[in-house]
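These notes concern the structure reproduced below.
Shown here: the complex without one of its protein chains, the others still in place.
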Amino acid sequence: MTVPTEHLLILAGILFTIGVAGFFLRRNLIVVLMSIELMLNAANVTFIAGSRQHSTAGDLNLDGPIFAIFVIAVAAVEAAVGLALVIALFRRRQLVMLDQVNELSG
Amino acid sequence: MANALFYILSVGAILAAAGVIASRNPVMSVLSLLGSFFCIAVIYLLAGFQFLAAIQILVYAGAIMVLFLFVVMLLNLGDPEGEAAREPMFHHGRRAFLAMGTSVAILVAGLVAVLNTSFPAIDPAVAETGNDPVGQLAIAMFGRYSLPFEAASVLLLATTVGIMVLAKRQRTPRTQGERA
Partner (left out) sequence: MQSANFLWWIPGLPLLGSIVAGILHFVELRARKRSPGDRTYGATAAWCAVAAVGAAFVLGLIGFGALLEVGETGTLTSASWRWIDTGGFDVNVGMVLDRLSSVMVLVVTGVGFLIHVYAVGYMKGDPGYAKFFAYLNLFVAMMLLLVLSDSLPGLFVGWEGVGLCSYLLIGFWYEKGFPAEAAQKAFVVNRIGDACFLLGMFVLAGLFGSLDIATIDAGVRGVLADPERQGQLALAALLLFGGACGKSAQIPLFVWLPDAMAGPTPVSALIHAATMVTAGVYMVVRMNPLFAACPNVLYFIGTIGALTALVAGSTALVQRDLKKVLAYSTISQLGFMFLALGCGAWATAIFHLVTHAFFKALLFLGAGSVIHGMHEEQDMHRMGGLRKHMPRTFITFVAGAAALSGLPLLSGFFSKDEILAHAFADGGPYLLLWGVGIATAAMTAYYSWRMVALTFFGQERFDVATVEPHESPAVMTVPLMVLAVLAVVGGALGLPAVFHVQNLLGDWLAPVLAEGNELLFGAAPPHMSPATEWVLLGLGAALALAFAHKGFHDYRDGTAADARFASERPAAARFLGGAWGVDKAYATWIVQPVKLLAFLIAVVIDQFAIDGLVNGAGAGARRLGMRVRRLADGSIATYGLWMGSVTALLAFLWMWMGVR
(Lines give C-alpha, C1' and ligand atoms only; values in the text may rest on other atoms or scores of the structure.)
Protein backbone atom coordinates (compact mmCIF):
# COMPACT_ATOMS: atom_id res chain seq x y z
CA MET A 1 0.00 0.00 0.00
CA THR A 2 1.53 3.18 -1.10
CA VAL A 3 -1.19 5.50 0.04
CA PRO A 4 0.30 8.87 0.82
CA THR A 5 0.70 9.47 4.55
CA GLU A 6 -1.54 12.52 4.33
CA HIS A 7 -4.51 10.39 3.57
CA LEU A 8 -3.94 8.13 6.52
CA LEU A 9 -3.69 11.15 8.73
CA ILE A 10 -6.82 12.62 7.31
CA LEU A 11 -8.62 9.42 8.10
CA ALA A 12 -7.31 9.55 11.63
CA GLY A 13 -8.41 13.16 11.94
CA ILE A 14 -11.91 12.45 10.80
CA LEU A 15 -12.26 9.51 13.11
CA PHE A 16 -10.95 11.60 15.97
CA THR A 17 -13.36 14.43 15.26
CA ILE A 18 -16.26 12.03 15.18
CA GLY A 19 -15.12 10.70 18.50
CA VAL A 20 -14.87 14.21 19.95
CA ALA A 21 -18.30 15.09 18.71
CA GLY A 22 -19.77 11.98 20.23
CA PHE A 23 -17.97 12.63 23.50
CA PHE A 24 -19.41 16.13 23.81
CA LEU A 25 -22.85 15.64 22.35
CA ARG A 26 -24.24 12.30 23.46
CA ARG A 27 -25.99 11.96 26.77
CA ASN A 28 -25.69 8.24 27.17
CA LEU A 29 -22.63 7.38 29.23
CA ILE A 30 -21.91 4.15 27.34
CA VAL A 31 -21.83 5.94 24.04
CA VAL A 32 -19.49 8.52 25.52
CA LEU A 33 -17.12 5.76 26.52
CA MET A 34 -17.28 4.33 23.07
CA SER A 35 -16.41 7.69 21.61
CA ILE A 36 -13.34 7.65 23.74
CA GLU A 37 -12.40 4.31 22.23
CA LEU A 38 -12.88 5.82 18.83
CA MET A 39 -10.52 8.63 19.65
CA LEU A 40 -7.90 6.21 20.85
CA ASN A 41 -8.27 4.26 17.70
CA ALA A 42 -7.67 7.36 15.67
CA ALA A 43 -4.50 7.88 17.63
CA ASN A 44 -3.43 4.37 16.79
CA VAL A 45 -3.90 5.04 13.11
CA THR A 46 -1.73 8.09 13.46
CA PHE A 47 1.01 6.05 15.04
CA ILE A 48 0.84 3.56 12.24
CA ALA A 49 1.07 6.28 9.68
CA GLY A 50 4.14 7.65 11.36
CA SER A 51 5.76 4.28 11.66
CA ARG A 52 5.10 3.54 8.02
CA GLN A 53 6.56 6.85 7.05
CA HIS A 54 9.81 6.20 8.86
CA SER A 55 10.30 2.68 7.61
CA THR A 56 12.75 1.84 4.87
CA ALA A 57 12.73 -1.11 2.55
CA GLY A 58 14.83 -3.39 4.62
CA ASP A 59 13.91 -2.16 8.07
CA LEU A 60 10.38 -1.88 9.31
CA ASN A 61 10.02 0.72 11.99
CA LEU A 62 8.28 -0.93 14.89
CA ASP A 63 7.82 2.00 17.26
CA GLY A 64 4.35 2.65 15.91
CA PRO A 65 2.82 -0.74 16.44
CA ILE A 66 4.36 -1.13 19.84
CA PHE A 67 2.95 2.14 20.99
CA ALA A 68 -0.34 1.24 19.47
CA ILE A 69 -0.33 -2.04 21.42
CA PHE A 70 0.19 -0.16 24.64
CA VAL A 71 -2.55 2.24 23.71
CA ILE A 72 -4.86 -0.72 23.20
CA ALA A 73 -3.93 -2.04 26.62
CA VAL A 74 -4.63 1.28 28.25
CA ALA A 75 -7.85 1.61 26.30
CA ALA A 76 -8.96 -1.72 27.61
CA VAL A 77 -8.19 -0.71 31.14
CA GLU A 78 -9.95 2.57 30.81
CA ALA A 79 -13.00 1.00 29.24
CA ALA A 80 -13.19 -1.52 32.04
CA VAL A 81 -12.98 1.10 34.74
CA GLY A 82 -15.48 3.28 32.98
CA LEU A 83 -17.93 0.47 32.67
CA ALA A 84 -17.45 -0.46 36.31
CA LEU A 85 -18.36 3.09 37.16
CA VAL A 86 -21.42 2.85 34.96
CA ILE A 87 -22.53 -0.24 36.77
CA ALA A 88 -21.96 1.32 40.18
CA LEU A 89 -23.83 4.39 39.05
CA PHE A 90 -26.69 2.35 37.65
CA ARG A 91 -27.12 0.61 40.96
CA ARG A 92 -27.75 3.95 42.57
CA ARG A 93 -29.76 5.85 40.06
CA GLN A 94 -31.14 3.45 37.51
CA LEU A 95 -30.16 5.68 34.66
CA VAL A 96 -26.96 6.65 32.99
CA MET A 97 -27.68 9.96 31.39
CA LEU A 98 -24.73 12.23 31.69
CA ASP A 99 -26.29 15.47 32.76
CA GLN A 100 -28.23 13.75 35.51
CA VAL A 101 -25.00 12.60 37.10
CA ASN A 102 -24.26 15.82 38.90
CA GLU A 103 -23.67 15.00 42.51
CA LEU A 104 -20.06 16.05 42.21
CA SER A 105 -21.00 19.71 42.22
CA GLY A 106 -19.69 22.37 44.54
CA MET B 1 -5.19 -2.55 -5.65
CA ALA B 2 -4.23 -2.22 -2.06
CA ASN B 3 -4.66 1.52 -2.35
CA ALA B 4 -8.15 1.21 -3.63
CA LEU B 5 -8.97 -1.17 -0.82
CA PHE B 6 -7.65 1.33 1.62
CA TYR B 7 -9.99 4.04 0.41
CA ILE B 8 -12.97 1.76 0.54
CA LEU B 9 -12.12 0.66 4.03
CA SER B 10 -11.58 4.16 5.26
CA VAL B 11 -14.96 5.23 4.01
CA GLY B 12 -16.40 2.26 5.79
CA ALA B 13 -14.65 3.10 8.99
CA ILE B 14 -15.88 6.64 8.88
CA LEU B 15 -19.44 5.67 8.22
CA ALA B 16 -19.33 3.15 11.03
CA ALA B 17 -17.95 5.76 13.39
CA ALA B 18 -20.75 8.08 12.45
CA GLY B 19 -23.10 5.27 13.18
CA VAL B 20 -21.67 4.94 16.68
CA ILE B 21 -22.57 8.42 17.68
CA ALA B 22 -25.76 8.65 15.71
CA SER B 23 -27.58 5.52 16.89
CA ARG B 24 -30.31 5.72 19.41
CA ASN B 25 -29.96 2.14 20.47
CA PRO B 26 -26.71 1.51 22.35
CA VAL B 27 -26.48 -1.96 20.92
CA MET B 28 -26.39 -0.50 17.46
CA SER B 29 -23.62 1.80 18.60
CA VAL B 30 -21.60 -1.12 19.81
CA LEU B 31 -22.03 -3.01 16.61
CA SER B 32 -21.10 0.02 14.55
CA LEU B 33 -17.96 0.45 16.52
CA LEU B 34 -17.14 -3.17 15.93
CA GLY B 35 -17.47 -2.59 12.22
CA SER B 36 -15.21 0.38 12.41
CA PHE B 37 -12.62 -1.61 14.23
CA PHE B 38 -12.67 -4.31 11.61
CA CYS B 39 -12.04 -1.82 8.86
CA ILE B 40 -9.17 -0.34 10.77
CA ALA B 41 -7.69 -3.74 11.40
CA VAL B 42 -7.61 -4.50 7.68
CA ILE B 43 -5.96 -1.17 7.08
CA TYR B 44 -3.28 -2.20 9.50
CA LEU B 45 -2.81 -5.38 7.54
CA LEU B 46 -2.48 -3.46 4.32
CA ALA B 47 0.16 -1.30 5.93
CA GLY B 48 2.18 -4.36 6.82
CA PHE B 49 1.57 -4.59 10.54
CA GLN B 50 0.01 -7.97 10.84
CA PHE B 51 0.49 -8.48 14.54
CA LEU B 52 -1.15 -5.22 15.34
CA ALA B 53 -4.08 -6.11 13.16
CA ALA B 54 -4.45 -9.36 15.03
CA ILE B 55 -4.30 -7.63 18.37
CA GLN B 56 -6.85 -5.08 17.21
CA ILE B 57 -9.32 -7.83 16.43
CA LEU B 58 -8.59 -9.96 19.41
CA VAL B 59 -8.41 -7.36 22.12
CA TYR B 60 -10.25 -4.34 20.89
CA ALA B 61 -13.01 -5.95 18.96
CA GLY B 62 -13.02 -9.23 20.76
CA ALA B 63 -12.65 -8.23 24.39
CA ILE B 64 -13.44 -4.57 24.84
CA MET B 65 -16.45 -4.43 22.60
CA VAL B 66 -17.74 -7.61 24.07
CA LEU B 67 -17.44 -6.04 27.46
CA PHE B 68 -19.39 -3.04 26.26
CA LEU B 69 -22.04 -5.27 24.86
CA PHE B 70 -22.14 -7.21 28.06
CA VAL B 71 -22.75 -4.12 30.15
CA VAL B 72 -25.35 -2.81 27.72
CA MET B 73 -27.20 -6.08 27.97
CA LEU B 74 -26.79 -6.23 31.70
CA LEU B 75 -28.33 -2.85 32.20
CA ASN B 76 -30.90 -3.56 29.55
CA LEU B 77 -30.16 -0.31 27.81
CA GLY B 78 -31.08 -1.68 24.43
CA ASP B 79 -34.71 -2.26 25.25
CA PRO B 80 -36.72 -0.11 22.88
CA GLU B 81 -39.50 0.12 25.43
CA GLY B 82 -37.27 0.78 28.36
CA GLU B 83 -36.63 4.05 30.11
CA ALA B 84 -33.30 4.58 28.38
CA ALA B 85 -34.93 4.64 24.99
CA ARG B 86 -37.05 7.63 25.83
CA GLU B 87 -34.23 9.91 26.84
CA PRO B 88 -33.08 12.54 24.36
CA MET B 89 -29.91 11.56 22.60
CA PHE B 90 -27.99 14.76 22.51
CA HIS B 91 -27.30 17.59 24.88
CA HIS B 92 -29.17 20.75 24.18
CA GLY B 93 -28.47 24.38 24.19
CA ARG B 94 -25.17 26.03 24.74
CA ARG B 95 -23.36 22.82 25.36
CA ALA B 96 -24.18 21.42 21.95
CA PHE B 97 -23.16 24.59 20.27
CA LEU B 98 -19.85 24.69 22.02
CA ALA B 99 -19.29 21.00 21.35
CA MET B 100 -19.88 21.30 17.66
CA GLY B 101 -17.69 24.30 17.46
CA THR B 102 -14.88 22.52 19.19
CA SER B 103 -15.18 19.50 16.98
CA VAL B 104 -15.15 21.52 13.83
CA ALA B 105 -12.21 23.49 15.09
CA ILE B 106 -10.30 20.34 15.80
CA LEU B 107 -11.04 18.97 12.38
CA VAL B 108 -10.04 22.11 10.64
CA ALA B 109 -6.90 22.44 12.67
CA GLY B 110 -5.92 18.89 11.92
CA LEU B 111 -6.59 19.23 8.23
CA VAL B 112 -4.64 22.45 7.99
CA ALA B 113 -1.72 20.93 9.78
CA VAL B 114 -1.64 17.84 7.63
CA LEU B 115 -2.04 19.65 4.37
CA ASN B 116 0.71 22.08 5.21
CA THR B 117 3.27 19.38 5.85
CA SER B 118 5.06 17.63 3.07
CA PHE B 119 5.69 13.95 3.47
CA PRO B 120 8.09 12.01 1.33
CA ALA B 121 6.58 9.23 -0.72
CA ILE B 122 6.29 5.74 0.63
CA ASP B 123 8.48 3.03 -0.79
CA PRO B 124 6.22 0.16 -1.96
CA ALA B 125 8.73 -2.31 -0.72
CA VAL B 126 7.92 -1.35 2.83
CA ALA B 127 4.65 -3.09 3.00
CA GLU B 128 6.00 -6.26 1.42
CA THR B 129 8.62 -6.73 4.02
CA GLY B 130 8.06 -10.15 5.44
CA ASN B 131 11.09 -10.98 7.45
CA ASP B 132 9.53 -11.88 10.70
CA PRO B 133 7.91 -8.65 11.93
CA VAL B 134 6.40 -10.52 14.83
CA GLY B 135 9.75 -11.82 15.95
CA GLN B 136 11.26 -8.41 15.72
CA LEU B 137 8.32 -6.99 17.57
CA ALA B 138 8.83 -9.51 20.32
CA ILE B 139 12.51 -8.65 20.55
CA ALA B 140 11.66 -4.97 20.80
CA MET B 141 8.83 -5.51 23.27
CA PHE B 142 10.78 -7.61 25.69
CA GLY B 143 14.03 -5.80 25.12
CA ARG B 144 13.84 -2.14 24.60
CA TYR B 145 10.31 -1.68 25.79
CA SER B 146 10.34 -4.13 28.65
CA LEU B 147 9.76 -1.42 31.20
CA PRO B 148 6.56 -0.11 29.65
CA PHE B 149 5.50 -3.69 29.24
CA GLU B 150 5.87 -4.42 32.91
CA ALA B 151 4.24 -1.12 33.77
CA ALA B 152 1.31 -2.05 31.61
CA SER B 153 0.92 -5.30 33.46
CA VAL B 154 0.96 -3.49 36.77
CA LEU B 155 -1.65 -1.14 35.38
CA LEU B 156 -3.83 -4.07 34.42
CA LEU B 157 -3.50 -5.55 37.87
CA ALA B 158 -4.38 -2.27 39.53
CA THR B 159 -7.35 -1.87 37.28
CA THR B 160 -8.62 -5.31 38.06
CA VAL B 161 -8.51 -4.60 41.76
CA GLY B 162 -10.06 -1.20 41.25
CA ILE B 163 -12.92 -2.55 39.22
CA MET B 164 -13.72 -5.13 41.78
CA VAL B 165 -13.90 -2.46 44.43
CA LEU B 166 -15.92 -0.12 42.27
CA ALA B 167 -18.51 -2.55 41.13
CA LYS B 168 -18.91 -4.25 44.42
CA ARG B 169 -22.43 -4.46 45.66
CA GLN B 170 -22.98 -2.42 48.80
CA ARG B 171 -24.46 -4.52 51.54
CA THR B 172 -26.41 -1.63 53.03
CA PRO B 173 -30.12 -1.02 53.39
CA ARG B 174 -29.75 1.59 50.68
CA THR B 175 -29.33 -1.00 47.94
CA GLN B 176 -32.51 -1.12 45.98
CA GLY B 177 -33.37 -4.49 44.64
CA GLU B 178 -30.96 -7.02 43.37
CA ARG B 179 -29.83 -7.56 39.91
CA ALA B 180 -28.08 -10.59 38.69
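Note that the chains take the letters A and B in the order they are written out, and that residue 1 is the start of every chain.
We take it that a contact is a pair of C-beta atoms (placed from the backbone, for glycine too) under 8 Å apart; a residue touches a chain by one contact, two chains touch by 3 or more.
Quantities reported herein were computed from a predicted structural model and do not represent experimental measurements.
Student: Which chains here touch the chain that is missing from view?
Tutor: A, B
Student: With respect to the chain omitted from the figure, which of B:Ala113, B:Ala151 or B:Val165 is a touching residue?
Tutor: B:Ala113
Student: Using the touch definition up top, pick the residue from B:Ala2, B:Ala85 or B:Leu98 that touches the left-out chain.
Tutor: Reading the full complex, the residue touching the unseen chain is B:Leu98.
Student: What does the interface between subunit B and the hidden chain look like in terms of residue numbers?
Tutor: Contacting residues on subunit B, toward the hidden partner: 91, 95, 98-99, 101-102, 105-106, 109, 112-113, 116.
Student: Suppose we count only contacts with the excluded chain; which residues of subunit A make the list?
Tutor: 20, 23-24, 27, 32, 98-99, 101-106
The criterion applied here is as follows: only the chains that are shown with their structure count from here on.
Student: With chain centres taken as the means of their Cα atoms, state the distance from subunit A to subunit B in Å.
Tutor: The answer is 5 Å.
Student: Which residues of subunit B touch subunit A in the complex?
Tutor: 2-3, 5-7, 10, 13-14, 17-18, 20-21, 23, 26, 29-30, 33, 36-37, 40, 43-44, 46-49, 51-52, 55-56, 59-60, 63-64, 67-68, 71-72, 74-75, 77, 83-84, 87-91, 95-96, 98-100, 102-104, 106-107, 110-111, 114-115, 117, 119-127, 129, 133, 136-137, 140-141, 145, 148, 152, 155-156, 159, 162-163, 166-167, 169-170, 175-176, 179
Student: Under the stated contact criterion, what part of subunit A meets subunit B in this complex?
Tutor: 1-7, 9-11, 13-22, 24-28, 30-31, 33-35, 37-38, 41, 44-45, 48, 51-53, 55-58, 60, 62, 64-66, 68-70, 72-77, 79-81, 83-88, 90-91, 94-99
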